[in-house]
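The complex is shown incomplete by one protein chain, all other protein chains being positioned as in the whole.
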Amino acid sequence: MALVLNEEQHLLKSSAEAFFRERAPVTALRALRDTADPTGFSRDLWREMAAMGWAGTFLPEEYGGIGCGYTELGVVMQAAGRTLAASPLFATVALGASAVLLAGSAEQKERLLPAVAAGETLLTVALQEGPHHRPERVATSAVANGEGYMLSGAKTYVPDGHVADVIVVVARTAGAGDEESATSGEGAGDSAGTAGLSLFLVDREAAGVMIERRSMADSRNMAEVRLDGATGELLGTAGEAWPVIDTVIDRANAVLAAEMLGSAQAAFERTMEYLKTREQFGALIGTFQALQHRAAQMFCEIELSKSVVLKALEAIDADAPDAALCASLAKVQVSDMLRLVSDEAIQMHGGIGMTDEEDVGLYLKRARVAQQMLGDENCHLDRYARLRGY
Amino acid sequence: MALVLNEEQHLLKSSAEAFFRERAPVTALRALRDTADPTGFSRDLWREMAAMGWAGTFLPEEYGGIGCGYTELGVVMQAAGRTLAASPLFATVALGASAVLLAGSAEQKERLLPAVAAGETLLTVALQEGPHHRPERVATSAVANGEGYMLSGAKTYVPDGHVADVIVVVARTAGAGDEESATSGEGAGDSAGTAGLSLFLVDREAAGVMIERRSMADSRNMAEVRLDGATGELLGTAGEAWPVIDTVIDRANAVLAAEMLGSAQAAFERTMEYLKTREQFGALIGTFQALQHRAAQMFCEIELSKSVVLKALEAIDADAPDAALCASLAKVQVSDMLRLVSDEAIQMHGGIGMTDEEDVGLYLKRARVAQQMLGDENCHLDRYARLRGY
Amino acid sequence: MDELEQFRQETRAWLEANCPASMRVPMKTEDEVCWGGRHFEFSSDDQRLWLQRMGEKGWTVPDWPVQYGGGGLDRKRVKILHEEMRNLGCRSPLSSLGILLLAPAMLKYASEEQKLEHLPKIARGEIRWCQGYSEPGSGSDLASLSTSAVDMGDHYLVNGAKIWTSYGDKADWIFCLVRTDPDAPKHEGISFLLFDMESEGVSTAPIRLISGASPFCQTFFDNVKVPKANLVGELNKGWTIAKHLLQHERSSAASLGATAPGSRKQSLQEMAVDAIGMKDGKLDDPIFRQKLARFHVREQAFTLTMQRVGDEMKAGADPGPASSLLKYYGSETNKERRELMIAAGGLDALGWEGEEFEEGRLARSWLRSKANSIEGGTSEIQLNIIAKRVLGLPQAD
Partner (left out) sequence: MDELEQFRQETRAWLEANCPASMRVPMKTEDEVCWGGRHFEFSSDDQRLWLQRMGEKGWTVPDWPVQYGGGGLDRKRVKILHEEMRNLGCRSPLSSLGILLLAPAMLKYASEEQKLEHLPKIARGEIRWCQGYSEPGSGSDLASLSTSAVDMGDHYLVNGAKIWTSYGDKADWIFCLVRTDPDAPKHEGISFLLFDMESEGVSTAPIRLISGASPFCQTFFDNVKVPKANLVGELNKGWTIAKHLLQHERSSAASLGATAPGSRKQSLQEMAVDAIGMKDGKLDDPIFRQKLARFHVREQAFTLTMQRVGDEMKAGADPGPASSLLKYYGSETNKERRELMIAAGGLDALGWEGEEFEEGRLARSWLRSKANSIEGGTSEIQLNIIAKRVLGLPQAD
């Protein structure tokens, strides 16, 4: 498969970039932040996005989707990343819809996915239980109770958890999620602890569900979800959810990497613009060779990032055997790149970069939060090494 | 204690720098290399060095030393590093004499140390058994045999092993040096495997001793020492040599770091000189800001290295409780710095730096060998973390 | 008993008698720092009393001459005072840009009359100062400033704007670089003026930073009349004073990178152990563990270099070249420390509001640290200085 966008994807890219530039520029995120907006994104905007098919890029047409793939979702997310646009694309589509599509029964898919594609139902996946991505460390328990399950435990950093209608919760129906395996010092996906994991659909209104929003540095949406005997509906096979979880994380990471790439490109372009207009000591600062070389190095890292993001998305769409490897590859390269670009954007802007008024600070904040979500570069280097057999 | 040289040490520095500049410039190393000199250093030069007291800087006067300290040895080694001067200072003094002084009986010290100080006897320590510094991985065995011990095993990368009159051999009188502990994956000094180690004096002429010189990239002296039932004389207490070994390594590492610092300074100065004289595109290349900033960063790393080397040497002389920490600190900082400086020296010299005729290549070769000797930066970062309790 | 020992005992006795108990416990937040000044709201009576007592004794600035409000103590006695204060846990009675930045320049360049007028009020914390150096657009090229002071016979008329004025909205007076000769080469037409922030025509606007805090202001001057007596040093020679002052600022910025002795806050190491956990006596993440070790190596190497430079200065060396190295390295080290705290803390360290995140303490400190390599001379400027002045590399035409 060629590592280039096809004609339709190019068109999608242009229209998505124009959409976010016009309808959700950085000022939109500022407004959400400064008004402490309770939703954290615009529901109107989301309906428009859904109308364009973006909520169902990879969903089959039978479920109201447009039958394209993750590459298209990545293209849209990359455009969203340019303006730091907040939307349910990540939580509802990349995470939630991926999980339902992979694990759901025909009935569950029919019940949920068309509503997702229509922009009516919001989903999310409640994965983490601590500040670091350790997907196998799950203490939340699910106990069979007649037809359903009773879930108890505390999930944290659930994206859009404060507004999701249905939360896909990772819980343990068997196996060790206790200290024993939790302190094994292993990164994501170590087999210890992955057996016995299951997925459940939990209604946000169900009894025993307590949701509390969390305020993050990047002004994006996270929530704490506590379950106290809440009713959960099994999604997929009990105790055997790990392969699905692993795949959902890969897919969401590839999409997240696309968003991060878009943010990096915007911050970089903004910084190059500054180098071309800011004068110091009677010269444009862009003429200083030390800054030129650092700019050129950033350019190289961004170019490499473009390749790995496209590769990861294409590998997912092709259901390639190395899709997991490519997802970790993308997350590592993009995280390293974005760290460099976001730091340099501030430094090259000088004092003005430190002010809230200038946008580069928002890109820096988003950079670090996105980096931590679903595993930082160290976590994925470990996984990458494991997948390569060393 | 002040982190500055006192007046006597300043004088020593000046005279040592003048000595190596005049008597052992880089051309001396070239001559040793190009003639495939069987000794690998000049015995005449060594006698002169000994006459100035440098073979006995830290030895008490009763053993023919001058009763100063490791700081003085470091000052001399730093000067030697500037011209890449080959001499027995490292193997005989920093390693061998340290071991004998720390572990020897009064009789052994009297027998060996005055001869070392006089430049008559050459020593070394045979520590390693593989290409990486893992001082606890010792398979060489020593079996009591009447009054003495019979040693069997293979030691590798023994500095000056091809000329040392007496070799201090680390061998195992008890404990596990086999695969079991050897594959523990731990860095130097992990307790597993360190119990049961002993030190022995082995005469190079003894039966069962086979020595083969090894040709290294930096043209300095290493040898393979195979022992096949060779007679060894116990140095110190059987089975309890680890603290001595550990301390000898610290002391030798601090001295080696001083040598590496001197090499870095010389390579850096040479490179700065080149930046000030080489023209490209109608300008001196030293006017290019990208090179200026990289030069300034090298300067900073060298300044930091000066501080840690002096601190490590002073801590040894003061027998400070943090001497081990300071030795690892120095090795890490100096290794990182020298990697940067030696790479940049080549790159900034361009094509000319790739020629054998230009000296910077010799500094690069020496840099990597010195870095590997007694543990590279990763090995010492591990140790540093352990010594800080995490 | 020798004189110094006697001084130590008297000092301890005085501190025990005069330092209120509440001034002997560590500060919980930055709000408890005493800045003094006309409008300062003391956080407690004890805070006011402690400043007043120390100010009367001249011990807010123990090494200054007595006539300027100082304690007139020699170096050994100053050291003893500080040791005894540390032993008793006494807080610093006064934090002051006047003491830190202005006074060293005043002592060197101001007239006797100016010293007598301004220094005692600084010492007693009666007047709080701010610094009018940077201007919108000037950035690293400080000498390109354009705020003008025009000679009107009996006064100067000041017009222009300053930026990055620390606590400009809370300060009583400003020391300010102004252009008094617009036709001279840029370094030669600058003068150093002092004036009251309550003068007519002065206004301030706080700048919100990415950390959410607003410690700096923009400050605007609209036909501000400044008496000619407020010129410090010679007319058009203000750049000399500015450089002297900047070097002081740089040296104090460098200390950011060093290990703060006796800091009460949770150290990076403790935080990492808490967040990551230990296994077999090691941090339970080999990669973070090595990163932390390398950071500590660099931090310790830097701290030792600060010490070595200090020792060399005591032995008579010129501190000049070292200040850029220390400024550069200190700020980069502190930025790295904050990055490691974020990495160790994970998403917990990126929380912004709410008690569970300590109102974003870690994230805000991390963001604040990004300014370290910009303020007081960017890292790029420091590298330029090293290349030119220390390494003697040739300069492009």
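Labels for the chains are A, B and C, by order of writing; each one numbers its residues from 1.
Note that a contact is a pair of C-beta atoms (placed from the backbone, for glycine too) under 8 Å apart; a residue touches a chain by one contact, two chains touch by 3 or more.
No experiment lies behind these values; they were computed from the predicted model shown.
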item	value
Chains in view touching the one left out	A, B, C
Chain not shown: contacting residue from B:7, B:107, B:205 or B:357	B:357
Listed residues A:173, A:333 or A:347, member touching the removed chain	A:333
Absent-chain contact - pick from B:23, B:132, B:276 or B:388	B:132
Which of A:11, A:174, A:210 or A:296 contacts the chain that the document leaves out	A:296
Chain not shown, touching residues in chain C	286-287, 290, 396
Interface with the undisplayed chain - residues on chain A	2-4, 272, 275-276, 283-284, 286-289, 291-293, 295-297, 299-300, 303-308, 310-311, 329, 332-333, 336, 378, 381-382, 384-386, 388-390
Residues in chain B touching the chain absent from view	128, 130-133, 156-157, 183, 185, 214-219, 222, 278-282, 288, 290-291, 343, 346-347, 350-351, 353-357, 361-362, 364-365, 368-369, 372-373, 376, 378, 381-382
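We adopt the following convention: only the chains that are shown with their structure count from here on.
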item	value
Intercentroid distance (Cα basis), chain C paired with chain B, Å	44
Where chain A touches two or more other chains, by residue	288, 290
For chain C, residues that touch 2 or more chains besides their own	380, 383
